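The next block holds one structure in the form of structure tokens; read it before the comments.
Note that one protein chain is taken out, while the other chains of the complex remain in position.
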Amino acid sequence: MRIKDIESRMQNKFPDSPLKGDDTGVTGAKWSISVPISGIRDAAMEFDAAGFFLESITALDFQDTFELVYHFNCYEPGSRVTVRMLCGHDQVPPTICDIFRSAGWLEREVHEFFGIKFSGNEDLRPLLLPEDADYHPLRKTFGRVGAYHKREVIYG
Amino acid sequence: MSEGLLGSELFRLILGLVIVIAFSQLNALFLVWLERKVSGHIQLRPGPMEVGPHGLLQTIADGVKLIGKELILPLKADKKLFFLAPVLVFTPVLVGFLVLPFSPGLIIHDMNVGVLLVFAFSTITVLAILTGGWASNNKYALLGAVRSVAQNVAYEIPLLLAVLSVVLMVHSLSFSHIVESQKTVWFIFLQPLAGLIYLIAATAETNRAPFDIPEAESELVAGFHTEYSGMGFGLFFLAEYTNMFLVCAVATSLFFGGWNGLFGFSFGIPGVFWFLLKTYLLIFVIMWVRWTFPRVRFDQLMNFSWKVLIPLSIVNLLITAVVVKII
Amino acid sequence: MGYFKDIFVGGLSLIEGMGVTVRRLFQPLVTVQYPRQKIPLSSAYRGHIELKVFEESGTHKCIVCLNCEKTCPSGVIRVQGEKQKEKGPKTLTNYVIDFSKCSLCGLCVEICPTSTLVYSKEYELVGETGADCQIDLMARLATQVEKTREEKKTQEIAA
Partner (left out) sequence: MDELEKIEADDRVYSLNLGPQHPSTHGVLRILLDLDGEYIVKCDPVIGYGHRGHEKMGENRQYKQFLPNTSRMDYLSGLLYNHGFVLAVEKLAGIKVPERAKYIRVIASELNRISSHLLWFGTYLLDIGGITPFLYAFDDREHILDTLDTITGSRLTYSYCRFGGVTRDIDSKFIDMTRAFLKRMESRWADYEALVSKNVIFIHRTRDVGVIDVNLARQYGVTGPNLRACGVAFDVRRSEPYEVYDRFDFEIPTGTRGDALDRYDVRFREMQQSCRIIEQALEQLPEGEFLTPKVPQKLSPPKGEVYTAFESARGLTAYYLVSDGSPAPYRCHIRVPSFGNLNVLNDVLPGTMVADAIAILGSIDVVIPEIDR
């Protein structure tokens, strides 16, 4: 069971961050963990060592902060795990594209849509937007926007 | 020399050339229509139906459209070579028609080296393709042209070796001699392997699927004629079909008894119809093959030639030589 | 020996493939010659929307509630109505759809409280400009009413 393996690895690595389990299955993940910006590379390395693959990277734009959401999964049933990382609007998280090769494009996508830079990722050319795009369309300050909340409004 | 001008060799040649050009063009138009019909029915659709009865005039309409189109010369293309290539591609085909034995009296110029002439000139086709591909100044076209050269070099060898085994049996390079010696038994029954090798190599020579790698539209867009528009493209297209007729006609003469009937019986059908019937049947087979198989890869194509066709044809030639010597 | 076996097996597979294609030569065609031959439309076919003509009233039942206009994801629908009496209900005066934007999702048809929006069976549509894609459902309704009336007449004559 790789999920058990990664559970103990994460608890060792991040003793301060509790694993938030999800029994309802709504979030699609077995549990989620919040890691600090400095910890994402360590976490990714643990997932790589445990044989997980990176399913997606995406970001949420809040008034007070960005939140990066990494979904890891492995080839065993129901083993999805969410790793969340708060990242201030002017902070630069480290890349994990040397650990998971798929992260290269995913980070490029997050960068063009949200303007989050990843230190260490050399290739942050826009992926889906035109080559000369200097706007970040998924930010809540761009274009038509329904609501712009602080993080606690949704996550309490 | 009492026939005067009308009987002179020069007049025969010129008249023949005019007939050849007219026939080859009409024939190519018909073949294009036939190809579309065959492919259509194989694919459970009717093919062209709109212009003329069963779409018979469709290719003429297409030709008129092609003539009306602008000839686009790519920037930085070599103008002279670019326009030379489509013309060049037709020369060998037309020369080939001069020695084809349609029926005993219907040969424009019965040469004692007819077979040699056809194959000597057919090499020019590849020169034309290379010229066109090079002059277009387009990477896809150049890739197609380079592929075409390699392919033709590789496939001319088994082609000629297969033909050689027939020539050995007849001791002649004249088409009419070869056809006459098949009066009772076609050479395909004596030389089945050579016949098969000839057909495969001929398909490759004419750049037909599954050996159409110089054009390979899913890889190289349109290969060597990517940059050709209007009648430039049209000439390449017509040449392909005329060429196909030529190789099938040669195959008919060499292996399938030419104007002769089946096992010496002609069933009252004139020789020229026998000849055309067999040629069109062979053309149908080549079309059928095209609409059945995927395209082979470039290196596999070369492998097939060097590792299978050439050894087999050499062995076949050796056996033929030995048998001919003994008999 | 494997060399010859490969050639033989390979050749055989090619002949088998040619067998499949040549059989097709003698099978009936599956295509139809479109403008002359047409295949029947499925009963569920979703064309652009139109106003339904109800038999009892001979006209539509639109109450200008604007639900369709509000629910449309692409802003296709423009509905206008006006009150004929001071306190009475609104009557429809104008119903125009911009078909070039429509994605045929059917949300408007489902939300219509009086079921007066239905899918038409129209599929031969062509337009050269944006204006050609504007479909005036009120004008269309007039022809629909005309058509049903004629159909009724012919039926009566036949009866």
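As written, the chain order gives the labels A, B and C, with residue 1 at the start of each chain.
As a convention for this text, contacts are C-beta pairs under 8 Å (C-beta built on N, C-alpha and C of every residue); 3 or more make two chains touch, one makes a residue touch a chain.
Not measured: the values here are computed from a predicted model.
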- Query: In the intact complex, which of the depicted chains does the undisplayed chain touch?
  - Reply: A, B, C
- Task: Among B:21, B:149, B:221 or B:285, choose the residue that contacts the chain missing from this document, as touch is defined above.
- Result: B:221
- State which residues belonging to chain A touch the missing partner chain. 25-29, 51-56, 58, 60-61, 69, 71, 73, 75-80, 82, 100-102, 104-106, 113, 126-130, 137-138, 143-147, 149, 153-154
- Message: Give me the chain C residues in contact with the hidden chain, please.
- Response: 9-11, 13-14, 16-17, 19-21, 30, 42-46, 71, 73, 103-107, 110-111, 119
- If you put the missing chain back, which residues of chain B would it touch? 39, 42-45, 139-140, 143, 209-210, 212-213, 216-221, 291-300
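Throughout what follows, only the chains that are shown with their structure count from here on.
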- Query: Looking at which chains touch which, would you call it a line, ring, star, complete or other?
  - Reply: other
- Chain closest to the assembly centre - both centres taken as Cα means: B
- Between chain B and chain C, what's the gap in Å when you average each chain's C-alpha atoms? 51
- Item | chain A, residues touching no fewer than two other chains | none
- Item | Two or more partner chains touched - positions in chain B | none
- For chain C, which residues count as touching chain B in their complex? 7, 14, 17-18, 20-22, 24-25, 27-31, 33
- What residues on chain B touch chain C, complex-wise? 38, 41-46, 49, 288-289, 291-293, 308
